[in-house]
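Here the complex is missing one protein chain, while the rest keep their positions.
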Amino acid sequence: MKHIKLILFICLSLCLTQAIVAQTATDPPAETAPAVQPPAPPGNVILKDLPNDEGHGILVRWDLSPDDGAGRNTVISYDIYRALSPSAPDSLWMNVGTVVLGTKRYSDKSVEKDAPDFLPKKTDLYYRVVAVGAGVRSTPASAGPVQAYDNWFNSMKMPELIFCIVFLILTVRFINMAKRGIDLYVRPLAGIEAIDEAIGRATEMGKPILYVLGIGTAGDIATIASFTVLGRVARKVAEYQTSMIVPCCDPVVMTIAQEIVKTGYADAGRPDTFKEDSVYYVTSQQFPYVAAVNGTILREKPATNIYLGYFAAESLLLAETGVLAGSIQIAGTDQVSQLPFFVVACDYTLLGEELYAASAYLGREPLLLGTLKAQDYLKAIVLVLMVALLALRVITGADVISKPFDAPWW
Amino acid sequence: MGLIISIIVIGGGLLWILYLSIKGRDVDRRIVYLFVGTTVALAIIFRLEFGEVATPIVKSVFDKIENLPAGSKIVLSYDFDPAMAPEVNPMANAFIRHILEKKHRLYFMSLWATGQSLLSVSLDSVLKPEFPDAKYGVDYCNLGFKAGNEGVLNVVITNLRKMFPSDANGNSLDSLPMFKDVESLKDMDLLISIGGGKPGVKEWVLFAGDPGKVAMAGGSAAVSTPLLYPYWPKQLIGLLGGTKGAAEYEAELIKRYPRFKDKSMPALRMMGPQTMAHVVIIAFIVIGNIAYFRSRKKGEQS
Amino acid sequence: MKRQIPLVLVFIFGVLLAIQYFIPSEPSQKGYEFVLDWITIIGIFAMVLGIWSQIHVGYYKIRHRAEDWKYSVVTMVSMFGMIFLGLSPFGGLQGTTFRLIYTNIFIPIQATIFALLAFYIASASYRAFRARSAVSTVLLVAALLLMLRVIPMGPLADPINKIGSWMLLVPNLAAKRAILIGVGLGGVATALKIVLGIERSYLGKD
Partner (left out) sequence: MTSKTAMRILMAIVALIFLFSWIIKSGSGVSDSTFTNVRDGFLITFAVFLTLSIFSFLYHDNPFYKFAESLYVGISAGYWMCYGFWSTVVGNFVPRASRSLSEFFHVPYQERADHILIYIPIIFGLILLTRLLPRIGWLSRWSLAFIIGTTAGLNLTRYLRSDFISQVSNSFIPLFVDWKGAGDFINHISLAADGQFIAILSNWVIFVGVMCGLVYFFFSKEHKGTFGVASRIGIWILMITFGASFGYTVMGRISLLVGRITFLFGDWLNIL
């Protein structure tokens, strides 16, 4: 019943659009028509479900008309028509696309149900391709039926899948190694060691630590990375019995941060010293947030300011104010455009990937160090690939295959 | 006259600071602030200006608009907020002048809610008074703002009406003559996004220019311009970076169309204070280094 | 219970959304849209917590006459004033007073705070750009060259412009790529650690 309605609807809309198309098509004066012979039709129309989509696409391919670029050379474009039956009257053939001469394929795709050219799933469809010249049209080349269906894997995303699998295997391998007690070396990172020292310094000075999670939402992976660091910092802060200020720019981030700091205090065995108001929401807008944090920096004069997460233009506003207040400053972000300001104004800066590594460094748990090792292996693979490429060039004399992961060679 | 006063005030002050820091005195940050503020203020009051010449990356945008046949369709997207406006608004106005002067069709829109109020300022202060003959719906129109960031682009690149069934004033697109042959952004001849944040030029390139294979140009705040450079010249035909880019465009516009000479060209005027302020900052860096080397020498001696 | 269920939820939603990326079919796309919607709607409830936090902090300060408590009064009054104006059925976001406050108070402050950066960028350059070591000299020279681009330098302008553009184009691209590759790896590693429950410092012990 539902389908009948749908088909009726489509037929109706087809009629309508066709009527409009037909009207506009007959509009131009036909005086040029007799002078030119219609081009030969395109040949060999092949229909296929459009791969890697959600089931509302058909890939139409054909051979060029003999008059396209050769022969009488009269073809200007190709019109592609679709209908629900091969014997449908002309008015029910909907023009779904037009491509310029020399083109041999067209992806007919329409997902939205209310669109007039909506392409239904799992329904027999028939296509016609017509070569169009100046005021003349070839006889249509037809094909069908074909059905569009849901695809369950996007093969264009194969590199990502391979990457994920390799990464997963490497991670599991190194985690197992770590569990067996094999020592995994990681080189010291000054910025991360500074976090430890900074907490001690704050204790000595009797001043708080300011932890800024950036202006990202909980949907930014940089914020999530900052959460993992916050957990460890909060725990140490509780152990040292220092205080901590965490102003937040997003209510969700604040809620998660509160939970993290609270559990950090509980883990350190001092749940009673946690003050809920130390993690608070300011406002969700960038500059008001900065204005408030800047005020806090100058009034509280924190011993240490830690800025980890997603940052935009406020990076320098925060960091320079921190310099005025005489705080030690540790920053880290994955925003390449903000790194220069942190590098210039802060004592330590975690660049990009170092931000993500920070939690593993601070925790020193073998499981976490395992993933660091996996990251290194993938970088090594990239390096080896690049060197191999150079060697290939020197040996064979042929220059590179550009963009090796973009073409679907698999 | 103004130039001489400025040079005496700023130059004299800098020499004095240099003398002090060679003597080993620390320069307080507030002195730096004072100099930056004074320099910019003097340059603004005396309207100091310096000549600008368009660089290739700016020239290519200008030439594109210049060489498109009259009646071409150009989208101008206001993707910025008031904080960014002083830097990028001049570009927008220069584009409006150039596009309408060439009798192209101009489609406004924005991916930032804040863009719309800035657009209405542009319309009232530049478009309407300078091009009284330009007709709404025929020569220009405003599609308005739609929330959804690059998602909006994802849709309009295939179907404009799905996202914008009507323009910002509630007119159905089909009632406006300039939308007659426009199905999606793919039917445009040039897309221009002006904005320094996210979504901005980058999103336009990735979600509209590239997939739609439409020529794309951009204007962005200086801070995000370096990251857009890699898209030039393939994915972006050209890029106006910050005030300098805008000033170069304005200079080129005045050179080609002298009738704009007496119009307000804020970017060109901005370059005066810019130049002066840069001189002062560079001077402070030099002073800082001189002081540093002196103190190091002293340290070595003692 | 307190810890296991969250970890299970993290795992389930993490794996589902990671896999969803590879599946183009319609149910998968629908599911993706739903989840994104859900996050927005949960955000509404989080906003309640945000308001609560703000009121809590402000109220505490005012009640206990903490230092600068008067400014908390200013914040509270302006916040509730805005909420009253913005939610009142007579105007909402388009109400005259609401818009006047936004354009005449909010925007000037916003632009001024942003403008503070002009001073900060000067003081930061003065303090940090010193030829202390080879690396800091590189930083200094690169910055100087780019600043010189703005100043009319006569015959020197063209080479400076070219070198400056080249630096923004070439080494910039290399550095950006190296950083982005690292960021990509780090992001995936962090996401993986969280989905697999290896990283659970954010959930605490009990």
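Every chain is named by a letter (A, B and C) in the order it is written, and numbering of its residues begins at 1.
Note that a contact is a pair of C-beta atoms (placed from the backbone, for glycine too) under 8 Å apart; a residue touches a chain by one contact, two chains touch by 3 or more.
Computed from a predicted structure; not experimentally measured.
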item	value
Interface partners of the hidden chain - shown chains only, full complex considered	A, B, C
Among A:75, A:88, A:233 or A:256, residue touching the chain not depicted	A:256
Residues from chain B at the interface with the omitted partner, ascending	30, 33, 36-37, 40-41, 44-45, 83, 85-87, 147, 196, 221-223, 225-226, 241-244, 270, 273-274, 277-278, 281
Interface residues of chain C (partner: the chain not displayed)	2, 5-7, 9-18, 20-22, 30, 34-35, 37-49, 51-52, 54, 68, 71-72, 74-83, 85-87, 92-93, 98, 100-102, 104-106, 108-122, 125, 135-136, 138-147, 149-150, 162, 164, 166-185, 187-188, 190-192, 194-195, 202-203
Footprint left on chain A by the chain that the document does not show	157, 159-160, 163-164, 184-187, 189, 218-221, 224, 227, 252, 255-256, 258-259, 282-285, 287-289, 291-292, 294-295, 298-299, 337, 339-341, 343-344, 351-354, 357, 372-373, 375-376, 379-380, 382-383, 385-387, 389-390, 393, 399-406
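Here is the rule we go by: only the chains that are shown with their structure count from here on.
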item	value
Arrangement of touching chains [line / ring / star / complete / other]	complete
Farthest-lying chain, centroid of Cα atoms versus that of chain C	B
Pair with more cross-chain C-beta pairs in contact, given A-C and A-B	A-C
Computed distance of Cα centres, chain C from chain B, in Å	23
Separation of mean Cα positions, chain C and chain A [Å, integer]	18
Approximate Å spacing (C-alpha centroids) for the pair chain A, chain B	27
Junction residues of chain B, two or more chains touched	29, 83, 226-227
Residues of chain A whose C-beta touches two or more other chains	287, 313, 336
Residues of chain B touching chain A in the complex	29, 83, 159, 162, 197, 223-224, 226-227
Chain B partner contacts - residues on chain C that touch it in the complex	103, 107, 110-111, 114, 118-119, 121-123, 125-127, 129-132, 140, 143-144, 147-152, 161, 165, 168-169, 172-173, 176
Chain C contact footprint on chain B (complex, rising order)	27, 29, 32-33, 35-37, 40, 50-51, 55, 57, 82-83, 86, 117, 225-227, 229-230, 244, 271, 274-275, 277-282, 284-285, 287-289, 292-293
